[in-house]
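With one protein chain removed, the remaining protein chains of the complex are shown where they sit.
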Amino acid sequence: MKRKFYFTFVVTLALCLALLVGCADKPSKPTGTAPIKLGGIGPLTGGAAVYGIAVANGAKIAVDEINALGGIQFELNFQDDEHDAEKSVNAYNVLKDWGMQILVGTVTTDPCIAVAAESFKDRIFTLTPSASSPEVVKGKDNTFQMCFSDPYQGIVSAQYIQEKKLGSKIAIIYNNSDAYSTGIYEKFISEAETRNLEVVSTTTFTNDTANDFSVQLQEAQNAGADLIFLPIYYEPSSLILAQAKATNYEPKFFGVDGMDGILEMENFDTTLAEGVMLLTPFAADAQDERTASFVKKYKELHHDVPNQFAADGYDVVYAIYEALKDKDVTAETPASELCTQLIEIFTNDKFVFSGLTGNNMVWSKNGEVAKPPKGMFIENGVYVGMD
Amino acid sequence: MLNVSGLQVFYGNIHAIKDVSFYVEEGEIVTLIGANGAGKSTILNTVSGLIRPTAGTIEFLDHSILNLTPHKIVRKRLAHCPEGRRLFLQMSVEENLEMGAYARDDIDMDAEMADVFSRFPILEERRTQLAGSLSGGEQQMLAMGRAMMSKPILLMLDEPSMGLAPILVEQIFDLIVELNETGTTILLVEQNAQMALSIADRGYVLETGSIVTMGNCIDLLNDERVKKAYLGG
Amino acid sequence: MKRLRLRTNVDNWLTYGLVIVAYIAVRLLLAGGNISYALQGQLVPITVYIVMAVSLNLTVGVLGELSLGHAGFMSVGAFSGAITATLLELLADTTSTTWIRLGLSTPWIRLSLAMLIGGIIAGIFGFLVGVPVLRLQGDYLAIVTLAFGEIIKNVMSILYVGYDANGIRVSMDSANALKLDEGGTIIMNGPMGVIGITKLSSFTAGFILILITLIIVLNLINSRAGRAIKAVRDDKIATESVGISVWRYRMMAFVTSATLAGAAGALYALNYSSVVARKFDFNTSILVLVFVVLGGMGNIRGSIIAATVLTVLPEVLRAFNEYRMLTYAVILIAVMLVRNNATLQHVYKQIGARLSKSLPTRKKGSEV
Partner (left out) sequence: MDFLSYLISGISLGSIYAIIALGYTMVYGIARMLNFAHGDVIMVGAYMSFMATTRFGWHPLLSVLFAMVVCTVLGIVIEQLAYKPLRAAPSLAVLITAIGVSYFLQNAALLLWSANPKSFSSVVPFDSLRLFNGRLIISGTTIVSIFVCVIIILALNTIVNKTKIGKAMRAVSEDKDAAQLMGVSVNRTISITFAIGSALAAVAGVLLCSAYPILMPTTGAMPGIKAFTAAVFGGIGSIPGAFLGGILLGIIEIFGKAYISTQLSDAIVFAVLIIILIVKPTGLLGKKVLVKV
């Protein structure tokens, strides 16, 4: 009956296996000075693609710049994980077959937790640009973060709001289906308690209900909130700002690094974001030469303004470069040896890195980065330092 | 008018129609009789294009209609009133009649409908009712009426007497004869062989997908085998 | 009849044979070090998806009802399995009874218990969902399964489970609301899911689960109950007169399907260091449905092959870079078109007919 079909199926299966098995012993011989193999993992398709693509693009720019310098050469292989732990581990294994020596990734939190467990076991140094949960680095000496950790952002936000007396009655709207958002919220709320900040309304949404915020805003308004804390990404934030405006509700809005990118959204009415405050390590319109040159390159290549993820990706590659540039490492150095060396360097007090997302960054033994957050507020459509 | 030859139809692995050939001349009433499952409806469905035969030719007015889709065949004024009536039960009586004339852009809808209503006054009474609310007899009248609306030159009727009271059966058969007299050629499929043979000019007897006997109706009515198998003695 | 049963038996043995031969082949390749990391990493997910596909086939192919929420049962199994495994590990550390400690520190015992409990809890959910679902028909039934899947996803992503000296604590608000003692552990942390899972799953465990699934499903299909279920699928009205027992059989199939999905979910969760509710969404339900439809409804062997090929396929397509998922979509559409093309089917049939003269044919009733 359907034997022909089976036949086709089995042949396809065989081909698939052949391809995969083939991958294992296919040595990729690069020409010239053998570059060090950087693997990258992040969502390039699906709902979270915006973050993965930005990191991949940013990292690529850094690799090209570094290779042009002539010293250590890098080769970047960035694989899609669709923001899914299973696919992320698959991508990781593909990179292992390719001969990855250092991992740039993964971009999003829960895939990163799964992958870091593997890279820990395999002794591959892992520096994630943007997976910000402490669980990512917990118990894994080989995993480091380029971004703030979620609890840190929660604590610093509460601190900022209290110290600068930004609001007396605070409402929070967070995404309860998102690890990043929930992570910041939980620390914020406990820190707010110790600092005697009055939280008058806490409402949530999920990725599936991130359209209508009328109820959340109404509750905040009814509770008399004069500041709304938004530990969420900029896409839902843009909707919240628009809907608040439409109902003439004008509290202050305080965001975290996920808010960065809102001004660069194509066609976004920046007056909506007027006066919005946020903590972010990166601002695309910063005046320093390095940021300007990065933004210019990014725009030329991708016709978009880079967001913080792109900057994180860029910084990750540069941090690895800075760590390795005076060391005697080659494409032949085993991953585990590189791992030991890099752990040693990153946890060394003397290693201080300055990049697009902060100056004088240092890493703690547990892998978290310490860098000063920049408080910003939006005035006339641009970031202005809060201090 | 209609010329079918060497028709072969398969349902999956079942050989439903085995090398069937027949013809219908203009102005005739021709009947296909046979037991349940002999393949009568399959033949009509194949002629009207609903089923694609494996082999054989079907010519209507000297043109092959073998590769035409059903809605194109209807436009050649070959109407098929299918088994089980297949009315649009969620549509009104009037809309069902309008559907009958769907393929004809050139006719006067009101006049045709008036003609149908003159034959079946009960339908006029029920013209806004849903077809699903009609009784069995009324539904059969509507099915006939719907088939008439397209003013076919060849009308294929599949079991018009099924499930009807004898008095209604008589009425339907009278109408068939009347339609034929006003110039419509009829291909009639019936289980009620007695009745069918009594009004038809010629008949074909089907058994498990093959034609076993054919001839004019008077001969068939007197054929011993036919008598035994289909006429109850 | 005797001939038919013989054919069915041959057919079933072919299915078992396929699985066993594939297992041995992979084992040999693994021993020879001939398998890429990429494929090694996929071995457990492949077995999970095979079990998912076979169990869904019980609902879709055999019961004849479209389910769009199969991932929901997988989710229930994954979380109850992951929580069970974590608790057992904690228990092994704290208990003073030697034999319990020894038992629980054995990974495969913890894995089996986790899969068992994951399966049982998913089965209970299957029953609860089945009560309303099996009253409905067709697309309405499908949408209710979709709704249950979404509800499960929503609830799982706000579920917090902790463990401390006082026992297990559960909250639907936040991790702070668990109010754990000093030294308590958060096992399940809302949208973060269960983190820090000790990886217990293995290819062999997956293989054993497939065998168990096949034994259960194939025996169910060929049992009296199975025949009754199929009779209902083919002709609802005629069998309705048979009465209440039909409902029981249908429920039995539905619950079995949910239980196996739960066990598969537990196996899946314990293959990674973390598991999140988001994974088990509508898209995952659809993915498994694609395996079933592509493999042929009611065709168990087809499900196994389709699940394997389609799990590996997106990885093979990595060479296409950013066009990968686009290519995947095109292949999916093309395969559906080719598979259902009337002309080609005719060709299959002729080839099939020629082959069937020399080989025992598949039982016709099990195909759609």
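The chains carry the letters A, B and C, assigned in the order they are written, with residues numbered from 1 in each.
Keep this in mind: contacts are C-beta pairs under 8 Å (C-beta built on N, C-alpha and C of every residue); 3 or more make two chains touch, one makes a residue touch a chain.
Fair warning: this is a prediction, and the values are worked out from it, not measured in the lab.
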{"item": "Which displayed chains the hidden chain touches across the whole complex", "value": "A, B, C"}
{"item": "Contact partner of the left-out chain, one of B:L50, B:I122, B:I153 or B:L221", "value": "B:L50"}
{"item": "Option touching the unshown chain, where A:F205, A:F253 or A:F282 are the choices", "value": "A:F205"}
{"item": "Omitted-chain contact residue, chosen from B:E98, B:D115 or B:D201", "value": "B:E98"}
{"item": "Among A:S214, A:S293 or A:S364, residue touching the chain not depicted", "value": "A:S214"}
{"item": "Residue among A:S181, A:S238 or A:T357 touching the omitted chain", "value": "A:S238"}
{"item": "Footprint left on subunit C by the chain that the document does not show", "value": "60, 66, 132, 135-140, 142-144, 146-148, 150-151, 154-155, 158, 172-173, 236-237, 282, 286, 289-290, 293-294, 297, 322-323, 325-326, 328-330, 332-333, 336-337, 339-342, 368"}
{"item": "Chain not shown, touching residues in subunit A", "value": "45-47, 49-50, 53, 176, 203-209, 211-212, 214-216, 218-219, 222, 235, 238-239, 242, 246-248, 265-269, 302, 304"}
{"item": "Contact set of subunit B toward the excluded chain (per top definition)", "value": "48-50, 69-71, 74-75, 79-80, 82, 86-91, 95, 98-100, 102-104, 146, 150"}
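We take it that only the chains that are shown with their structure count from here on.
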{"item": "Chain with minimal offset from the mean of all protein Cα atoms", "value": "C"}
{"item": "Centre-to-centre distance between subunit B and subunit A (centres being mean Cα positions), rounded to whole Å", "value": "72"}
{"item": "Separation of subunit B from subunit C, taking each centre as the mean of its C-alpha atoms, in whole Å", "value": "52"}
{"item": "Junction residues of subunit B - those touching two or more other chains", "value": "none"}
{"item": "Junction residues of subunit A - those touching two or more other chains", "value": "none"}
{"item": "Residue numbers on subunit A that touch subunit C, as the complex places them", "value": "1-6, 9-10, 12-13, 16-17, 19-24, 44-46, 79-80, 82, 84-87, 89-94, 96-97, 109-110, 113-114, 116-117, 133, 135, 138-139, 176-179, 181-183, 185-186, 189-190, 206-208"}
{"item": "Subunit C residues within the subunit A interface of the complex", "value": "29, 34-42, 45, 150, 154, 157-158, 174-176, 190-193, 195-196, 199, 268, 272-279, 296, 299, 302, 305-306, 308-309, 312-316, 318, 322, 324-325, 339, 347-349, 351-352, 355-356, 361-362, 364, 367"}
